[in-house]
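Structure below; questions to follow.
In this view, the complex is presented without one of its protein chains, the others remaining in place.
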Amino acid sequence: MDFNVIIMQLFTGLSLGMLYVLLALGLSIIFGLLTVVNFAHGSMYMWGAFVGVFTVAWTGNFWAALVLAPLGVGLYGLVIERWLIRPLYGRDINYPLLLTFGLQLIMIEVVRIFFGTSDHPFSAPALLSMPLEVMGIFYFPAYRVFLIVFTAVICFVLWFFLEKTDLGLIIRAGTRDPLMVRALGIDMNLIWWLVFGIGSALAGLAGILAAPIRSVYPEMGIAMLVECFVVTVVGGMGSLPGAIVAGILLGIVSSLTTLVYPQMADIVIFLVMAVVLLVRPSGLFGKAGLLE
Amino acid sequence: MPEHQKGKGKGVSRRTFFKTTGVAAGAAALGGFHFVRKSQAASGPLKLGCPLPLTGPYGTEALDQQAGAALAVAEVNKNGGVLGRKVELVVRDTKLKADEAARRAKELIESVKVELMTGCLSAANQLAVNEQCKLVGMPYMSISQSNEITERRDASVYTYHEALDPHTTTQAVGKWAAQKFGKRWYFLTSDYAFGWQLTDGFRRVGKMFGVQDVGETKHPLGTADFSSYFPRIMAAKPDVLIIDNFGKDQLNTIKQATSFGLKKKIQLLCPVLLASARLGAGTAAYEGVVGGTSFYWEQNHPTAKKFVAAFQKANGRPPIDYAGYAYSGVLELLNGVNRAGKLDALALATAIENRNYDNYKGKQWWRPCDHQSQQDVFILRSKTPKKKYDVFEIIDTVSGANEALLRTCVELGHKPGVPNRTGLKK
Partner (left out) sequence: MAELQSQAAHAATTPAVMSPWDKVVNLVSRYPVAFMTLFFILFPFVVPYQALATQIIIWGLFALGYNVCLGYTGMLSFGHAAYFGVGSYTLGIVLIRLWENVWFGLACATFMGGITALVLGYLCIKRRGIYFALLTLAFAQLLYFVAFQWVNLTGGDNGLRNIPAVPLALPGFSVDIHDPLRFYFFVLFFVVLALLLLQRILQSPFGRVLEAVRENDPRARSCGYETSNVRWLAFIVSGAISGLAGGLYALYLHFVGIESLYWVTSGQILMITLLGGMGSFIGPFIGAGVFLFLEDVLSAITVNWMIFLGTVFILCVLFFPDGIWGTFVKLIGRKSALKR
């Protein structure tokens, strides 16, 4: 196998992994703090793409869409948490799961009703749509380089927020022992609310970032959701470094699989998950005992 | 009824259907269950079952099929219906799942008491529905691509295939491409029967023209990101990349191949170039892409113009990919029954076999041995539209005459020239 091909493969794997990272971060942060398995995450990703498509249709500006999509989906997440998920705290984790499952059906249908079943054309801004020449024979789209860098920045911002700010401290404490945090006089409901909003916004962001690469249609989030569950579990549910490492890892594994046995490119992530869970029951970075 | 109202055939039929079955079922839920059963008398309108993947990735094409079928039904009804009875189109959603298609077909047969069947998109769905129809001896007009449906194992006296099949498509597109483009071909194959058959077909026709097969990559059905497939393709330095997939897979492949600069050195070729995918990906992504099709609405042919005008009037847009199959298939089925003079599967087969017809695209012919419709294939190139839906230009026509593009009857396991009577119920 040509060495150059393998290098290119790593790059495509990295760009593939970045969308996993963004989605898995959102899933993981919601799960870690709220113990909500958010089945509507894939649909939020889809909504992010649609908000982006229509922002660009109205304003013609990709960068405006890049701001509005996470904002819109984040706000939507706040509404959902407040009115639908909050009443379920304290009940079995199956209930939020089931609720968000129903919610995703509605979210997909709403898009189908208003925007039809067809795909919506969407392209990267002119600035980023140039293929860059690599090693003489290959091209790599500038947009994907942007995607990789941008996701890295988002990860850094998130890390900074969680590790270096007071609010971040409270959130981290909340994942350890919400009861104790509450005893210290902090309104956990508010924290949970905020975290659900942030998680949703990350899904929306992944959606708008995916729109120039993938087809934008109502069911685009379904397969993505399952893949991101896998990523989250491999990384360890509730672990943010886990989500990042697992996202990149699975992107690259899937990309390299296309060289060896491409038919398995989809299924290989399940294989990785099975192996990881058999060897390390709580995922790569997961805490033992969480949600058992 | 004025012409413009007639045009709303689709909406009306569904609404009528809602009234008869939906309300009835609703009433049934409240306790009046037997009402439903009694309303299913054998006389009254002739019901034509039509399972379609309305939800799911091929929803756009399915809606197109539904509109085409509704148009055909409206036309037949205007001309007096079938054997004096009005025809009613009963559509069901298969969600693009084969077992759902089987379940829905069973429901249509047992509960709605349809007397003829059409519909389906995807080989798996139509084979599942065909299976149900064969069991009860009901004529089924398949309106989407499949190789299997005309083969010995699945074909029957009840089965008709109006659409192209992967073999025909590839013979036409491959023959054309081998003469126009370079000889180094690379295949990106969707990893299921339809994709394999496309690649096999291209290889077969390629051999005749001395084409060099420089590689094949199989990808899982429903892949969202094809970028990891491109380095290997670029490294193989092909002249032509043949994209043997369908729907969103095609859209994603071309959208991403364009962004990876594949088109700078490689010609992209799609066996089935889809207008819906082209509309969903945008002009830039599809620029210069060439492919085949059974029908394109700007075709300059009298029946095509008539069909497109009627469709436009009814739906406010021209037909895209799959409406033509449904329109022509339903016409053949219903007019066939009229010609047979009775609703009898054997009489219908006799009325259809060996028939020459031109419903919407030019000359077609029903081959008796496998009930496959012989037809031309058009070669399209994507262009910059002047108005919406004006996305392709027809750059060539590959004639299907004299069974040139079909597999032989013997190859399919049938006796050549002998009408298919497989599975005939006494």
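Think of it as A and B in the order they're written, each chain with its own count starting at 1.
The definition used in the following text is that a contact is a pair of C-beta atoms (placed from the backbone, for glycine too) under 8 Å apart; a residue touches a chain by one contact, two chains touch by 3 or more.
Keep in mind that what you see is a predicted model, and the values were worked out from it rather than measured.
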| item | value |
| --- | --- |
| Options A:L10, A:L71, A:L84 or A:I186, residue touching the unrepresented chain | A:L84 |
| Identified contact with the non-displayed chain, of B:R153, B:K306 or B:K342 | B:R153 |
| Missing-partner contacts on subunit A, residue numbers | 37, 84, 87-88, 91, 93-95, 98-99, 101-106, 108-110, 112-113, 226, 229-230, 233, 237, 263-264, 267, 270-271, 273-274, 277-278, 281-283, 291-292 |
| Touching residues on subunit B - with respect to the absent chain | 17-18, 21-22, 24-26, 28-29, 33, 36-37, 54-55, 92-93, 97-103, 106-107, 110-111, 123-124, 127-128, 131-132, 135, 148, 153-154, 191-194, 221 |
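By our rule, only the chains that are shown with their structure count from here on.
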| item | value |
| --- | --- |
| Euclidean distance of C-alpha centroids - subunit A vs subunit B, Å | 37 |
| Sites on subunit B touched by subunit A in the complex | 55-57, 59-60, 63, 191, 217-220, 222-225, 227-232, 234-235, 237, 248, 251-252, 255-256, 259-262, 264, 276-277, 279-285 |
| Of subunit A, residues touching subunit B in the complex | 2, 4-5, 8-9, 12-13, 15-16, 112, 116-124, 129, 131, 133, 137-141, 143-144, 212-217, 219-220, 223-224, 254-256, 258-259, 262-267 |
